[in-house]
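Yeah, one chain of the complex is gone here, protein chain that is, but the others are all in their spots.
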Amino acid sequence: MPTVSMTVNGESVSSEVEPRTLLVQYLRENLGLTGTHVGCDTSQCGACVVHVNGKSAKSCTMLAVQAEGSEVSTIEGLADGDTLHPMQEAFRENHGLQCGFCTPGMVMSAIDLVQTNSDPSEHDVREWLEGNLCRCTGYHNIVKSILAGAKAMQG
Amino acid sequence: MYDFKYQLANSQDDAVSAQSSAEDGSFLAGGMTLIPTLKQRLAQPSDLVDLSGISDLIGVSAEGDSVTIGSMTTHAEVASSEIVSSKIPALAALAGNIGDPQVRNRGTIGGSIANNDPAADYPAACVALNATIITNNRKIPADNFFTGLFETALEDGELITAVTFPIPDKAAYAKFPNPASRYAIVGVMVAHTGGETRAAVTGASDSGVFRSSEIENALGDNLDSSAAKAVSISADGLNNDIHASSEYRAHLVSIMASRAATAAG
Partner (left out) sequence: MTETNIGAPIKRVEDKRFLTGRGRYTDDLNQPNQLYACILRSPHAHANLKKVDVSQAKAAPGVIDIFTGSDMAADEVGSLPCGWQIHSKDGSPMHEPGHPPMAVTKVRHVGDQVAIVIAETKSQARDALDIIEVDYEVLPAAINMDEALSGKALVHDDVPNNMCFDWEIGDKEATENSFSDAHKVVSIELVNNRLIPNAMEPRAAVAQYDPSNGNYTLHTTTQNPHVIRLLMGAFVLQIPEHKLRIISHDVGGGFGSKIFHYAEEAILTWASAKVSQPIKWTAERSESFVTDAHGRDHETKAELALDKDGKFLGLRVSTKANIGAYLSTFGSSVPTYLYGTLLAGVYKTPAIYCEVKTVFTNTVPVDAYRGAGRPECTYLLERLVNKAAKETGIDPVEIRRINMIQPDQFPYQTPVALQYDVGDYPRAFETALKASDYEGFSSRRKSSEDNGKKRGIGISTYIEACGIAPSAVAGALGARAGLYESAQVRVHPTGSVTLYTGTHNHGQGHETTFAQIVSDTLGVSIDQVEVSHGDTGEVQFGMGTYGSRSLAVGGPAVLKACNKIIEKSKKIAAHILEASVDDIDFKDGVYSISGTDRELAFGEVSLAAYVPHNYPIEELEPGLDENAFYDPLNFSFPAGCHICEVEIDPETGEVEITDFTAVDDIGRVINPMIVEGQVQGGLAQGIGQALMEGCVYDNEGQLLTGSYMDYTMPRADNLPNLNVSTESVLGASNPLEVKGVGEVGSIGAPPAVINAILDALSSLGVEDISMPASPSKVWQAIHNAQ
């Protein structure tokens, strides 16, 4: 089995994995980072979104070996101790989550949006979320959260 | 997923030799189609040869009246490229509307056209812009490259290295997405380049991208949008599925062509 090494949430990790191991499996099963979820098998729901070298990626559509040498960050790495990341805080303030299953992917995707477009409009947010499904919220409060989170990230 | 061997290639030669020495090797570009296919056990390659380590396959350059895009350049990189945005804004816009942001962050132009999904966007751009697909051993005009459903002129072990797009006078792409998958139900790229008008249609036919001479004739040199709208396309041979009948697709070809023409200005 090949060995894969990467940095996850700032820590170096290295393991032997089958080549067919998906990045999301590696995070969940090898590293115990179960905040990244799997909601579909056709790469559409976005519950598995993490950042790879600073860009959002679906960790269910990437092999762990493809992340060799990469910097991966997951929902578990966002908060600074007890202080939530401004985007996490915005979701809490604006009731941007219900069951919480899609939430990690939504938050990771939203942060990438703001890194790409620091002042997104409501339309930009709705378009950006094409790859993230939520069944609970009707997106109304997710959009509101991301707009507030974008402002907070600038401040 | 079935098990397979994985290799990260460091050069084009490395990639080609690794693929050819494998029992049934596949190149792995961005993996946006290949990995879902493997997950569903619809393919069982013995080896995956990862191209992401080959730096000379990535990047955009302009030379004379054309723009060349390395095959491992992602959709997001094409969409945000200053060169593409200034020389062929229609292509930047098309790339910026492929899939979702995460697909655009990893999916590549080479991977997309090598796969030739009948509802993908890039094939329409390649054909309408009369692009040339450059491989490790030849140059293939787009007109000869896309040969059928998920089929291309690529030979086993042949590697796309770049795509060269002539800079058009005017071009635009209009897509009507499948409500579920967001792939094109019908996408039409229209372009006027050096006195020639081309209209390439994706999504509509199960044999993949095609040029519509009726639309091209109607568009003429001025890309006349109302004339395109008035064209009645035959539904024969067009896809018919739970999302769209062949008649609806035929109708959308004219409408999307007309909208693309309007957008091209």
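To keep things simple, chains are lettered A and B as they appear, and every chain counts its residues starting from 1.
We take it that a residue touches a chain if its C-beta (ideal position, glycine included) is under 8 Å from a C-beta of that chain, and two chains touch if they have at least 3 such contacts.
Quantities reported herein were computed from a predicted structural model and do not represent experimental measurements.
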Sole residue of A:8, A:33, A:49 or A:148 that reaches the chain not shown, by the stated touch rule: A:33
Which residue of A:62, A:111 or A:125 touches the chain not shown here: A:125
Residue in contact with the excluded chain [from A:54, A:69 or A:138]: A:138
On chain B, residues whose C-beta touches the chain left out of the figure: 1-3, 40-41, 176, 179-181, 185, 242-245, 247-248, 251-252, 255
Hidden partner chain, residues of chain A it touches: 18, 20, 28, 33-42, 44-45, 47, 74-76, 78-79, 84, 88, 91-93, 95, 97-104, 107, 122, 125-127, 129-130, 132-143
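Just so it is clear, only the chains that are shown with their structure count from here on.
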Intercentroid distance (Cα basis), chain B paired with chain A, Å: 28
Chain A residues within the chain B interface of the complex: 2, 18-20, 22, 41-44, 46, 49, 55-58, 60-63, 65-66, 68, 109, 112-113, 116, 128, 130-132
Chain B residues touching chain A - in the complex, by the definition given at the top: 1-6, 8, 28, 31-32, 35-36, 38-40, 48, 50, 52, 76, 99-103, 105-106, 181-182
